[in-house]
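A single protein chain has been omitted; all remaining protein chains appear in their positions.
Let's turn to chain A:
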Amino acid sequence: MSTGQYNYSYIFKYIIIGDMGVGKSCLLHQFTEKKFMADCPHTIGVEFGTRIIEVAGQKIKLQIWDTAGQERFRAVTRSYYRGAAGALMVYDITRRSTYNHLSSWLTDTRTLTNPSTVIFLIGNKCDLEAQRDVTYEEAKQFADENGLMFVEASAKTGQNVEEAFLETARKIYQSIQDGRLDLNAAESGVQHKPSQPGRNTLNNDQQQNRYNKDNCAC
């Protein structure tokens, strides 16, 4: 067996959040497959995608969780924030309501992740300039006030999509280098080298098994 079965040195966990229909799934798809999905169904659950990228010569595996945006699932999706190293918070530049809800998404992120989690704000659908409902400037100001990174992007044309995902990774990597992100801390969202999946461990039955055997009159 070869030892080099893993060709990357870190795993970063990302979550993508934001109102329904803002283009979260399309952004993930564009990033992992480099394709645009014109009619993408609502996400009923949490989709999962992965891609290996390179930052400063290091291979990093991104594990990306794309959450359902529908309000009725909000209580459940909150449990996926834990342990995220990066959070991509998305709104739709053509729908102001999705922008107005950002503060509530931000509150969730801040309370449910740890302080070193990198939060990246994405104004999606920037290809639809004619229908723009939120200006770049006001969003930029919101980002600055809250210490978020920010770009406008389009999952359709692919504009700025790579940048958003990679910039987030760079920022996380930097935190590791600076020692601001404690790798050993629980919930850092970063793993130093992947580990093997848990094999079968001693469980209930095996004990029950012993119990039965021992209890037998023979």
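Operating definition for what follows: a residue touches a chain if its C-beta (ideal position, glycine included) is under 8 Å from a C-beta of that chain, and two chains touch if they have at least 3 such contacts; residues count from 1.
Keep in mind that, in the parts below, contacts and distances are computed from a predicted model.
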{"item": "Among \"Inositol polyphosphate 5-phosphatase OCRL-1\", \"Multifunctional methyltransferase subunit TRM112-like protein\", \"thioredoxin-disulfide reductase (NADPH)\" or \"GPI ethanolamine phosphate transferase 2 isoform X1\", UniProt-listed name of the chain not shown", "value": "\"Inositol polyphosphate 5-phosphatase OCRL-1\""}
{"item": "Of A:Gln63, A:Ser154 or A:Thr168, the one touching the omitted chain in the full complex", "value": "A:Gln63"}
{"item": "Touch with the omitted chain, as defined above, among A:Lys13, A:His29 or A:Lys156", "value": "A:Lys13"}
{"item": "Touch criterion as defined above, residue of A:Tyr80, A:Trp105, A:Phe120 or A:Phe165 at the omitted chain", "value": "A:Tyr80"}
{"item": "Residues in chain A touching the chain absent from view", "value": "1-3, 5-7, 11, 13, 44-50, 52, 61, 63, 65, 68, 72-73, 75-76, 79-80, 82-83, 183-188, 191-210, 212-213, 215-218"}
